[in-house]
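To start, the structure itself, in structure tokens.
With one protein chain withheld, the remaining protein chains of the complex are depicted in position.
Now for chain A:
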Amino acid sequence: MAEKRRIRDSQQAETEHLSRWKKWRRASNKSLKKALSEIKGLSSYLVLWRHDIHSIEGKFGTGIQSYFSFLRFLVLLNFIIFILMFSFVTLPTIISKYGIFNSTVAYISPKNIEDICTVYEPSGNKGLVYFYTYLKDLLSGTGFLELTSLFYGYYSIDAVWISVMRYNLPLAYLLATFAYLALSFLWIIKRSVEGFKHNLVHDADPFQSYCNKVFAGWDFCITDPNAARLKFRSLQYELQTDLQEEKLKQKIAERTMEEKLRIYSLRIFINIIVIAILSGCFYSIYRVTVFSQENSNDVDNPNSQVNLLVQYLPSMVITLANFLGPLIFSFLIRFEDYTPAFEIKLTLLRCVFVRLANIGVLLFSLWSQISDCASDKCKPCGYNYKLYPCWESDVGQEMYKLMIFDFIVILAVALFVDFPRKLLVTHCSCKLVQLFGHKEFEISDNVLEIIYGQTICWIGTFFSPLLPAIATIKYFIIFYVKKIVLIHTRKPAARPIRASSSNFFFLVVLLIGLLLAFVPLGVSIAHIPSSKACGLFKNFSTSWEVIPDTILQFPTGLQQVLFGMASEAFAVPFFVILCIIMFYVIALARAHKRVVEQLREQLVLESRDKMFLIRKIAEAQRYP
């Protein structure tokens, strides 16, 4: 501190010689910095769960803390998406339904649509019903819930007039959808770039390098001696495994031809098994969804508990597949003889694929039902109007059910599996139970769980605008549940998780989920005809048509510009220029890499010169 004071005083002595302008600039810079740090200090109180995450970091290290920071990020993301959709879509609709502003209801132009397509009677609960009907409706999104603003069917206002301005609600709905997708995309990219230092020049993997593990290995924020002991053990284990892996790599390089052949054929065989398991999985999801859709529209079924079960069948099958898949994969990968790090990566990749592809298959089977045009079922309207008069609401209901079931499963596993397991292991000392042992906090499994939920939320928000609010509340509760489970039952994993590489991994998988969500939304918006019986897009053939429609209402000059941008005469040169820029940047990177290599060689030569000179000096001193 004394030295800092000295430096500051000497700096101030220097500034006496500067001109008045420079003095003023320095003083204003200083006061700006002070003001910024004050604001930062105040805003740190607004950060959600600051104290909780800090205490988790102290007890369990930064690896597990990164999971909870990720959860906090998702809560914020969902909240902002909810605010977006609510303020641009739900709020105007609710306001106009209460008659505060003038509004017009969407009407059908009578010429090209038949009346039969516009028949939609959601069976709201009429008359005296049992109380459990409300519970059943709450769980499956039918009945009274179908009529609320939760689902697409509620929104039928075409335009809201605010004094003289016309607020085009269908356009707002579509643009809000694009906005929340773009917002999520940009926010995820920003977060992944922040923590990850790109290392394009040097070939070594920055996450796995020994220097990273040794110099940045110890978490200085650990406060608990037990956690410190675990960290020692895990660091020792990690260093030993990495050293063994290096020796293994040398052994692999020395494999003979016949060994290689054997291992490759074994790997191909196991991959075929994996593909077979996946196809079995997908086919069962398809059949179950078709069965559930066909049988749950049966309103006269008196046995409504079975009806609820049938409705939840797709969710249950998906959860079962998500649970069994990783177990089978981690069993099979042992036979494939990869290095341990690669084993983990490959298993993770397969689990990610299973989880996300399951959602894709569910949606595909829904669409095959909706667009089932055999035997003229959808002739007048373009979609299967008998079973799905308002198909967007149905898709919304499926997404809603998936989300609710996912939430129930997470709570149930925490309550009925983790706590009893802990009680059993601590109080019962028989060999079999001790073999089970305490459950480790598997970060990758937990992360895949919440990414699966987030992908459902992204896909479902178009069909059910209030879904992000449910997701926010769900993740909020899951934070506390997981925190309690972590503190009370589990011991941290033996293999240490690095905060930076896990952050990067979470964000990459989240990005994959988001890109996957683009596909079904794109298909629904642009390809499948929008339902004529409900919703905002009754006047248009597909939901996307709002945009060309609006563009045609712009002044001609602007129209020409927009059409010009979408034509080939613009797109091809644009693409060519992008390619040229990309090749230039790659060539620049390569040149930089060569320069760095040359400089490294120069440094080695310099040090050799230095050693030579030191030897000469030592000799000269010995023999004067």
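One rule holds in what follows: a contact is a pair of C-beta atoms (placed from the backbone, for glycine too) under 8 Å apart; a residue touches a chain by one contact, two chains touch by 3 or more; residues count from 1.
In this section, contacts and distances are computed from a predicted model.
Novice: Look at the options "Calcium and integrin binding 1", "Ubiquitin carboxyl-terminal hydrolase", "Nuclear pore complex protein Nup85" or "Alkyl transferase" and return the one that UniProt uses as the protein name of the missing chain.
Specialist: Record says "Calcium and integrin binding 1".
Novice: Which of A:8, A:262 or A:615 sits in contact with the chain that's absent?
Specialist: Candidates A:8, A:262 or A:615; residue touching the omitted chain: A:8.
Novice: Specify the residue from the set A:87, A:236 or A:426 that touches the hidden chain.
Specialist: A:236
Novice: Given that one chain is not shown, which residue among A:246, A:259 or A:294 touches it?
Specialist: Final answer for the missing-chain contact: A:246.
Novice: On chain A, where is the contact patch with the chain that was removed from view?
Specialist: 1-2, 4-5, 8, 34, 37-38, 40-41, 54, 58, 62, 195-197, 199, 202, 204, 206-207, 209-212, 214-225, 227-229, 232-233, 235-236, 239-240, 243, 246, 498-501, 600, 603-604, 606-608, 610-611
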